[in-house]
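A protein chain is absent from this complex, but the other protein chains hold their places.
== chain A ==
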Amino acid sequence: MKPAEFYQRDRLWQPPALTPDYKTSVARSPRLAMLSLQGSLSDITGPTFGHSDIDPIDNDLIKNYAKTGDPVGERIIVHGRVLDENGRGVPNTLVEIWQANAGGRYRHKKDSYLAPVDPNFGGCGRTLTDDQGYYFFRTIKPGAYPWRNWVNNWRPAHIHVSVFGTAFAQRLITQMYFEGDPLIAKCPIVATIPDPRAIDQLIAPLDMNAAIPLDCLAYKFDIVLRGRRSTLFENRLEGN
């Protein structure tokens, strides 16, 4: 069997473009319908990365910006697998993350929140999945932070996650939330997702089995990318 098209993205599961409670989406959402394309070579290919692109320390946010010591905060491992909708691991794909520090402050010239930056914490990491699709990071748990949407909006603790997959059609950016955080239910960005099951899928459970005693806790976060059909019949993708 030859691989064929990717499963169509479920637009009733994914957040729509216009979600007025998340105010910035109002002027940044297209008003006209998208043009639906059957996958062509331009969509089913995408960039590939190798170990020469990154360094081994890039997945350790406790050490990759340490200047005078370790960053302050709750030490955690974030780990899981990148899977496709068929449940197969996606090997050798680039996973990039970014986050605020323990106090909810980002190391970004545009962030002016009064909580201080941590001199030993940068807030970004990257890694390649192994041949089973597995990845891990070590970091500190980010804090909640306020943002200008409604007057008293606070983002739940979250880690931004970017994944490539094997094709440009699988490109995805999402956010990982933490089990039990009461701010999740109050967040207009979380609420852009229409289906509560899709929200649950972004909440990482505490994973005591992966915690390292007397060192750090762990959260498990699996990421699912679009699956791909195996054609039982003639593959007409290129018409040859």
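Keep this in mind: a residue touches a chain if its C-beta (ideal position, glycine included) is under 8 Å from a C-beta of that chain, and two chains touch if they have at least 3 such contacts; residues count from 1.
The working rule: contacts and distances are computed from a predicted model.
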Candidate names "Phenylacetate-CoA oxygenase subunit PaaC", "Na(+)/H(+) antiporter subunit B", "Protocatechuate 3,4-dioxygenase subunit alpha" or "Light-independent protochlorophyllide reductase subunit N"; UniProt protein name, chain not shown: "Protocatechuate 3,4-dioxygenase subunit alpha"
Residue, one of A:D10, A:E74 or A:D130, that touches the chain absent here: A:D10
Chain A residues that touch the omitted chain in the full complex: 7-11, 13-17, 19, 22-32, 34-49, 53-55, 58, 64-65, 83-87, 94, 96-98, 106-111, 122-124, 126, 160, 162, 167-169, 171-175, 189-190, 192-193, 195, 197-199, 201-202, 223-227, 236-240
